[in-house]
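Coming up: subunit A.
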Amino acid sequence: MKKIAISELNSLFAAIAADRKLYIPTDDSTGQSQFTIWEEGSILSRNVNTVRSAKDSFFPQVENLMGFKVTGKQIELIETRDPAESFAVFGVRACDVRSFDILDRVFLTEPVDTYYAQRRENVCIISLACGKPSETCFCTAFGIDPAEPKGDVTCWMTGEALYWQPNTEKGEALTAQLSVLVDADVADIEQEKAAIRATAEKLPFGKLDLSAFGQGKTKELFNRPEWKALSQSCLGCGTCTFICPTCQCYDIQEFNNGKTVKRFRCWDSCMYSDFTKMSAGQPRPTQTERFRQRFMHKLVYYPDNNEGIFACVGCGRCLRKCPIHMNIVKVIKTMGEGTK
Partner candidate 1 sequence: MLMDTIAAISGVNPRKCMRCGKCSGSCPAYDEMEYHPHQFVSMVESGRIEELMASKGIYTCLSCFACIERCPRSVEPARLIEAVRLAVIRQQGKNHLTPEQIPQLLDEDLPQQAITSAFRKYKR
Partner candidate 2 sequence: MQKIGVFVCWCGSNIAATVDVEAVSQALAQEPGVVFSTNYQYMCSQTGQDLIRDKIKEYGLTGVVVCSCSPRMHENTFRKTCEKAGLNPYMVEIANIREQCSWIHKDKAEATEKAIILGRAAIAKVQLNAPLQAGTSPVKKRALVIGGGIAGIQTALDIADAGFQVDIVEKKPTIGGKMTQIDKTFPTLDCAACILTPKMVDCAQNENIHIYAYSEVEAVKGFVGNFKVTIRKKARFVDTTKCTGCGLCTEKCPQKKVPNEFNLGLDNRRAIYIPFAQAVPKVATIDPDYCNMLKNGKCGVCAKVCGANAIDYKQQDELIEEEYGAIVAATGFNPIDLSKFNEFGYSQSPDVVSSLEFERLMNAAGPTGGTLLRPSDGKHPHTIVFVQCVGSRCDGGEKGKPYCSKICCMYTAKHAMLCREKYPDTDVYVFYIDVRTPGKNFDEFYRRAVEEYGVHYIKGMVGKVVPENGKLKVQASDLLDNRQLHIDADMVVLAAAIEPDKSARPLATMLTASMDTNDFFTEAHPKLRPVESPTAGIFLSGACQGPKDIPETVAQAGAAASKVIGLLSKDHLLCNPCTAQPDEMMCNGCSSCEKVCPYGAITYIDKEFRGPNRTTLLRRVAQVNPAVCQGCGACTVACMSGAMDLKGFSNRQIMAEVDAICK
């Protein structure tokens, strides 16, 4: 366990950023926080969480896959992959750290997504315990401890100091480079952890009943009438999907500038009417089906394929940002009640 005074945070960031890119949450002009590349003058956000999740680090919204160059009637392939370089993400909350595991299970199983894998290998994740969870937080429902986030390094912030606990080899290696850190006592943060856990106890959805969901629940849930009412006012926008730390669907598109063609992937949303549209048409023709797909995937299909792990981490982003305030909690509660 190491520590550094809060007033010295800047020197810590500078030290980390010395040989790599460092992303930290900073406040934007409207007071919301975003992961941005640290530079001299960056100020760490005190918000509970960022608007966009930390998944951007490995799975950016738009990523070039490859290019083609057309000369006359000849076509040649162009490598467009970013060069591998190590980077660090600071301030990842417990929920987002868990989301990496969920994404890994998709992208790192065979066939491995090499674009994702490359970034994943080169990252050092520095998590940060949640000092002041929001009413929308419900990570505890998924067994996540906001007081003890995972990651290569785990940090806690008290009034005066930032505590630093490396968890992995990568974390140790980074720690070794950071002479600005001083030794600290593990006991120093016990009080902070307890406070976080006490707040977590009070979270309205901290003990959300998930018993209706999980492996093998497809038949029970699929044709339930509640889906219609739940999805009724869904606008079909992609807000929930794009801010969700575990949504991992993408579309592959091409951009032709007349000389070269760029094949890139970009986030897609199962809420969109053209999601997985094929020549025969739309497999999920109405919003109800698309809506159901999203929540069934998070709460049933994914657990079915991944030893019962839910593809939701309780970060609460969708609770805040859905334009019509429909969200996974309402779905869990409505469907849960319906099955009782």
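Convention: a residue touches a chain if its C-beta (ideal position, glycine included) is under 8 Å from a C-beta of that chain, and two chains touch if they have at least 3 such contacts; residues count from 1.
Here is how the candidates were picked: all candidates are chains of the complex that A comes from, given by their letters.
Here the structure is a predicted model, which means the values were calculated and not measured.
Enquirer: Among 1 or 2, all from the same complex, single out the one that touches subunit A.
Expert: So the candidate in touch with subunit A would be 2.
Enquirer: Using the touch definition up top, name the residues of subunit A that touch candidate 2 in the complex.
Expert: 70, 72-73, 257-259, 282, 285-286
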